[in-house]
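With one protein chain held back, the other chains of the complex are shown just where they sit.
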Amino acid sequence: MLEHLPALQVVLPLVAAPLIVLARSTRFAWLATTAVSYACLVIAALLASRVASGGAFSYALGSWEPPWGIEYRVDALSAFVLVAVSLTASFVAPYARRSIAAELEPDRQYLMYAMYCLCLAGLLGITITGDAFNLFVFLEISSLASYVLIALGRRRQALFAAYQYMLMGTVGATFYVIGVGLLYLVTGTLNLADLADRLRGVEDLRPVLTALAFITVGIGLKLALFPLHQWLPNAYAYAPSMATAFLAATATKVSVYVLLRFYFTVFDPAALFERLPTRETFLALSVAAMIVASLVAVFEEDVKRLFAWSSVGQIGYITLGIGLENQPALTGSIAHLLNHGVTKGAIFLLLGGVALRSGAVSMTVGSLAGLGRRMPLTAFGLVIAGLSLVGVPGTAGFVTKWYLIVGAIERGAWWVVVAILLSSLIAVAYVWRIVEVAYLRAGQGARLEAPVGMLAAGLAMAGLCVYFGFFTSINVAGASDAASFLLRGPQ
Amino acid sequence: MAVTVVAMVLQRNLFSVVVLFSIYSFLMATVLVALDAVDVAMTEAAVGAGVSTVLLLGALHLTGGTEAKRLERPLLPLVLSIAVGAVLAYGSLGLPGFSDPLAPIHTHVAPRYLNEGPRETGVPNIVSAVLASYRGYDTLGETVVVFTAGAGVIALLRRRRNKK
Amino acid sequence: MKDDIILRVVAKLLMPFMLLFALYVQFHADFGPGGGFQAGVIAAAAIVFYALIFGLRAGLRLVAEWVVEKMLAAGVLVFAGVGLAGLLLGGNYLDYFVLGADPVSGQHRGIFWVEVGVLLTVAGVMLKLFYMFAGRARDAGDE
Partner (left out) sequence: MSAIAAHFSYWVTLFLMIAGLYIIIARGNLMKKLIGLAVFQTSVYLLYIAPGKLVGGTAPIVAEGFATYSNPLPHVLILTAIVVGVATLALGLAITVRIREAYGSIEEDEILERDRADER
């Protein structure tokens, strides 16, 4: 059975969804979701350990050898992202029970779980597949599921946010299909490894460069690459708490992964980075995201939207690695996929608890007044995760920034170093706003923590922020393997 | 086809736009038949002209008919769309010409389906063979996409009995 | 439309043929164009047609809403089940070769059941979509 783990990784959550719809029971839905999430984490860990010991391997679906059939390919990078996604899922699933019960009508709850399973399956499917078109199909599964997850938010703004996300997401996915189509027309194959192989023989580069542009913009829309991020703040702000936490921690990260995969393992980076101003473009956009989006966050009143803007900025850190294109910077970027996932996951999970107890549909910064007294543990967790967002030593966020700065220095890009420090200062400003209100301003209300299951999940994720700050054997070691894998270029 | 599309852009009565969309889908299906894509043509006719039109009309019934006039800054979107088109045009110049038997798509991967498909799967309709077997996993994904949409619509449009 | 005798008779007459045609498209896909998806759409269209002429309630009597909901889940399960069957019989996921006595018959069996799965889900979803939108319209009219 062990050799079939790549298929099971995706098929388990995929099968859970129709079972949930068939059973129509909220209790079963929650049990199935939790079981599947944990199973996915175990499978991802097993796959990662197999890659670490034996190198990359592939799995032929339907026993048709690639490129005729569809191939699943597990390598250092995809194994790392699989672990990151399913790790988040394993925290969100137990949390979901109380959160969903509080935010949705009873006869919709089981569907919410089904959507969550589908979204998870889609994201894992994108990560593990070695086929460009299969990637599109799973991209659509996860996207459609996430549109519904967002639209199920309690305020009517959620509907419009979901609509806008759907419009931009679909345009993005279609752009991606156009890009893949062009690549297919010049190579005749859809398998990623085969594509890389055959692209080297292509003489007329015009279609290839166009494909690159379309894929970049298409996936850029999905990952909220500055300035294609307009859908993100509202989508995160109005989605149900559990959906925000899950999507913020995983969806954009998986899209970044797709970009990394195409840039470094399909296209020839040497030709790419010299022929087009890719490096400069990515550096400029990333720095712009880091500074502009963070500044917007400082002046944002809605707490969830504040952290959503911060996400746009943090995505800038991740794409920075593509621009710097060296071992330490890419290590930082890839590690940030996990580090930021854990950090933002913790923040949105804890905020979900606050929202549950306050009962209000929207949460302004002012409404957090006295949180340190009302919900001391929650507030403490928020502070920890906030510190990680800033990048204080001893937290996961610091590890990322350290590697990014080393990478920038190696590249001689001092202005990027300055930008990273500046952006961190801005992060201090918006995190301090929350801390100040929570601890220094008096608020009303009795002392009442979030339900145990929700609080535990949130605090555990906040704990991971610290854990990954001190013990870097999982995040940095995995990311560094992935980075050297990427820098080896198309094999 | 081009005429129907232009008309769709200009027409503000949404009902007419839906009808035009239906005609457009039929034309598209015809073109697809001419290009030997019979399976795709059949689907496009059933989906574009059938399902989509019914869905659009159903939704139109719920949302109401005409579009408010609003074309204050039509230039920027036009420039943007044409810019995207220009990029694609640039790329398409380097593509192999129409019906070039030596194009990579005809020499790589596909020949195996055509030559070995019937023997390996026992199905002479290669499209079916590739769809259900060689790339069966894509089809599983596609079925799940349909399922996701179905379940999603249930989640969004279920009538709330207890609220009234 | 409910009172038009011609429509009612035509609908009654056409219904079985439409369903039959759906089955033809489904099982003839080996030799001609067609397959589970197209068949599912046609089958759903037959029911939708019936419901349009005899009213939503009659359609719901023919195929109840809960049946439809089970259908759309069951289709995915059938498809994924074929994959798991391949896995249990010693092949890879979605491996049809191991499903029959010899590889080609295995392929046949696999393709057959996969198409059945697609048919179920697609017909289910299409019908469900119709019921959902039509049901909303009816409710909106009641208020």
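We just call them A, B and C in the order they show up, numbering each chain from 1.
Definition applied: a residue touches a chain if its C-beta (ideal position, glycine included) is under 8 Å from a C-beta of that chain, and two chains touch if they have at least 3 such contacts.
These numbers were taken from a predicted model, which means no experiment stands behind them.
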**Touching the absent chain when the full complex is considered, from A:Phe133, A:Phe264 or A:Phe348** = A:Phe133
**Item:** Identified contact with the non-displayed chain, of A:Leu61, A:Val81 or A:Ala151
**Value:** A:Ala151
**Message:** If the hidden chain were put back, which residues of subunit A would touch it?
**Reply:** 133, 136-137, 140, 144, 147-148, 151, 156-157, 159-160, 162-163, 166-167, 170-171, 174, 177-178, 181, 184-185, 190
**Item:** subunit C residues that touch the omitted chain in the full complex
**Value:** 31-33, 37, 125, 129, 132-133, 136
**Asked** In the complete complex, which positions of subunit B touch the hidden chain?
**Response** 1-2, 5-6, 8-9, 14, 17-18, 21, 24-25, 28, 31-32, 35-40, 43-44, 47-48, 51-52, 55-56, 58-60, 62-64, 67-68, 70-71, 74, 76-78, 80-82, 84-85, 88-89, 92-93, 95-101, 103, 105-106, 109-110, 113-114, 117-118, 124-127, 130-131, 135, 138-139, 141-142, 145-146, 148-150, 152-153, 156-157
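Simple rule for what comes next: only the chains that are shown with their structure count from here on.
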**Asked** CA centre of subunit B versus CA centre of subunit C: separation in Å?
**Response** 20
**Fill in**
Here the gap between subunit A and subunit B, centre to centre from mean Cα coordinates and rounded to Å, is 29
**Message:** How many angstrom lie between the centres of subunit A and subunit C, each centre taken as the mean Cα position?
**Reply:** 36
**Asked** Residues of subunit A touching 2+ other chains?
**Response** 14, 17-18, 21, 61-62
**Message:** Please output the residue numbers of subunit C that touch at least 2 other chains, ranges allowed.
**Reply:** 69, 72-73, 75-76, 80, 83, 93-94, 96
**Complete:** Note: in the complex, subunit A contacts subunit C through residues 4, 7-8, 11, 14-15, 17-19, 21-22, 24, 59-63
**Item:** Contacting residues of subunit C [partner subunit B, same complex]
**Value:** 29-35, 37-38, 41-42, 45, 48, 69, 72-73, 75-76, 79-80, 83, 93-94, 96, 103-105, 107-108, 110-111, 114-115, 117-118, 121-122, 124-126, 128-130, 132-137, 139-140
**Complete:** In the complex, subunit A touches subunit B at residues 14, 17-18, 21, 61-62, 64, 67-70, 105, 107-108, 111-112, 114-115, 118, 121, 125, 131, 133-134, 137-138, 140-141, 144-145, 147-148, 151-152, 178, 182, 184-190, 198, 204-207, 209-211, 213-214
